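Structure first, commentary second.
Of the protein chains in this complex, all but one are displayed in their positions.
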Amino acid sequence: MNLEPPMIALNMKAYRESSGENGLKLAKICEEVFEENGVCMVICPQQTDLSLVCRKVSMPCFSQHVDPIDVGSYTGWVSAEAIKNSGAEGSLINHSEHRIRISEIDILIDKLRSFGLSSMVCTNNEAVSKAVAELKPDAIAIEPPKLIGSGISVSTAEPEIVSDTVDAVRRIDKGIKVLCGAGISNGKDVRSAIELGADGVLLASGVVKAKDPKEVLLDLISGI
Amino acid sequence: MNLEPPMIALNMKAYRESSGENGLKLAKICEEVFEENGVCMVICPQQTDLSLVCRKVSMPCFSQHVDPIDVGSYTGWVSAEAIKNSGAEGSLINHSEHRIRISEIDILIDKLRSFGLSSMVCTNNEAVSKAVAELKPDAIAIEPPKLIGSGISVSTAEPEIVSDTVDAVRRIDKGIKVLCGAGISNGKDVRSAIELGADGVLLASGVVKAKDPKEVLLDLISGI
Amino acid sequence: MNLEPPMIALNMKAYRESSGENGLKLAKICEEVFEENGVCMVICPQQTDLSLVCRKVSMPCFSQHVDPIDVGSYTGWVSAEAIKNSGAEGSLINHSEHRIRISEIDILIDKLRSFGLSSMVCTNNEAVSKAVAELKPDAIAIEPPKLIGSGISVSTAEPEIVSDTVDAVRRIDKGIKVLCGAGISNGKDVRSAIELGADGVLLASGVVKAKDPKEVLLDLISGI
Partner (left out) sequence: MNLEPPMIALNMKAYRESSGENGLKLAKICEEVFEENGVCMVICPQQTDLSLVCRKVSMPCFSQHVDPIDVGSYTGWVSAEAIKNSGAEGSLINHSEHRIRISEIDILIDKLRSFGLSSMVCTNNEAVSKAVAELKPDAIAIEPPKLIGSGISVSTAEPEIVSDTVDAVRRIDKGIKVLCGAGISNGKDVRSAIELGADGVLLASGVVKAKDPKEVLLDLISGI
């Protein structure tokens, strides 16, 4: 896929509201918003729904995770090749809820790329973002721990962590996209993130658990 | 599902031959054999294909793995509820390629059951099979390490490990099914396993990587 | 060692109060109580202090953990043989803060025994205790999650979990000692645990973080 900024990525996580039929309905809503607004969006369905959702919606999907395995005798693990075959266009790596080893991040970025898949690596601070930038992923999503699930806006709490990280990553490799992965609740926050230099945002519960996800998505997009 | 013995379970693992379109084609072949022969069969598609395959075939499907999580903020993990919503009827637990903690096995058996899902716990010897039997799963699949991928038939190599384990598990709980999870290549091996007291077999590469999986399945079924 | 009931086991964990010189001082206090009172006691020093403490005190020491490895190329892991060579007499296994896989528990009990070392496996409920009993450890320490660090006495909160577990384990193997690993603060609790059928208690912060550990130990011993 083309991770064309400004972009909105939605991590559906393992919520009840994003599982099975609920997940398919949510993906359809995202597809509507995507098609009606021409904004760059990517959704990350639940692992068990990946192939199904990729077939049912016409928009970019990512896996939430990829395991450091090749194809072969691996029971219950997800290979980059399986992600390719599901119809997805990339994968999150190293999410704060699914951290992996540094040597595995290195291997997985290359492996995804070899299948034409994009990598979006999650990080927790500027130092780790710089470290990951040296591994040349397609995108980095920074999630400052203090902002995760806090309801606090990134622009009021720690604006400099976004702008400093963007600058630091750019100095290492201008081609890496940087997303803001926490502290985003509405269109105003999206605009703040973009003004701080981010190429987009990575969201989860604010959309998935919303009464009216479409309304929330439209508000978020208004910030672009 | 009803794990009605004698049964044949197929773990599709993360092979290239069972991924995406290949996996769907293989599932369709299993469905044909299942419908034409009236034998109890269950297939375990790749994690990313689970919802898709469950919708496309009319036969029992299991997840290859379930993570010890509830629904919620868990990125890239698979909950029992997601398995239920995929349309699957149960899950493998603690496969030799995906071992988990004993307290997690205990929790997952209960959690699957609370969703009306079956649990098939993999074990490696008689002692561990007895330990798992105390946790009351629906089924235990014993995979003696020496037989995994060895091409050696269970009936020639270690027949007593199957019969002893069956007896030991029955003494703890008569209701638990016991499957033989290694050393099975053909119908003759299936017959041996059943004569040794097993309620069925758990297979993988012998079917998945076969030139003609249907032929192999039909041969296996002939042993029942 | 002889795990002769009634016994008191002290897990020193990774507290500041049990590290380095503090740990050595605490071990000396335990040795005093042990020698003056003739009660069966065992202490579990911090991993890095194990060989040192074993040389400095004349009483049974256990490792807090043992990794499922042989001797060999394993960096930063602890083998059963290293525990033997440290002078310790056994090891905790599967503590709630260090859970391991069921097949590993099976292997480690045998491996410790092959070096003449005792195994004390931690469990969280009756079902898991029965499962572990099938693996024939020397001792099981049950730690009901609700009681861990709660300050609630086992005798008031969940007396039946102790008595039921003792009964269930005895039915599987009379030789396995059962310790109560939570809900013990004073001599009265120790007495309750023993009256409920336990062979002893497993303690941690109540002693390690006490202003006067000797006083606390003497109170605990008074319950025997």
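Letters A, B and C mark the chains in the order given here, with residues in each chain numbered from 1 onward.
Note that contacts are C-beta pairs under 8 Å (C-beta built on N, C-alpha and C of every residue); 3 or more make two chains touch, one makes a residue touch a chain.
The model shown is predicted, which means the values in this text are computed figures rather than measured ones.
Although it is not drawn, the missing chain touches A, C when the whole complex is taken into account. Here one chain is not drawn; of C:7, C:43 or C:83, the residue touching it is C:83. In the complete complex, the residue from C:49, C:89, C:126 or C:219 that touches the missing chain is C:49. Residue A:106 is the one among A:17, A:31 or A:106 that touches the chain not shown. Residue-level contact of chain C with the missing chain is found at 11, 13-16, 19-23, 44, 46-52, 55, 63-65, 69, 71-79, 81-87, 92, 95-98, 149, 204-205.
Residues of chain A in touch with the missing chain: 94, 99-106, 123-125, 127-128, 130-136.
Basically, only the chains that are shown with their structure count from here on.
Because contacts link the chains only in sequence, without closing, their graph is best described as a line.
For chain C, the chain with the farthest CA centroid is A.
If each chain is reduced to the centroid of its CA atoms, chain A and chain C end up 45 Å from each other. For the pair chain A and chain B, the distance between mean C-alpha positions equals 34 Å.
Separating the CA-averaged centres of chain B and chain C is a span of 37 Å. Residue positions of chain C touching 2 or more other chains: there are none.
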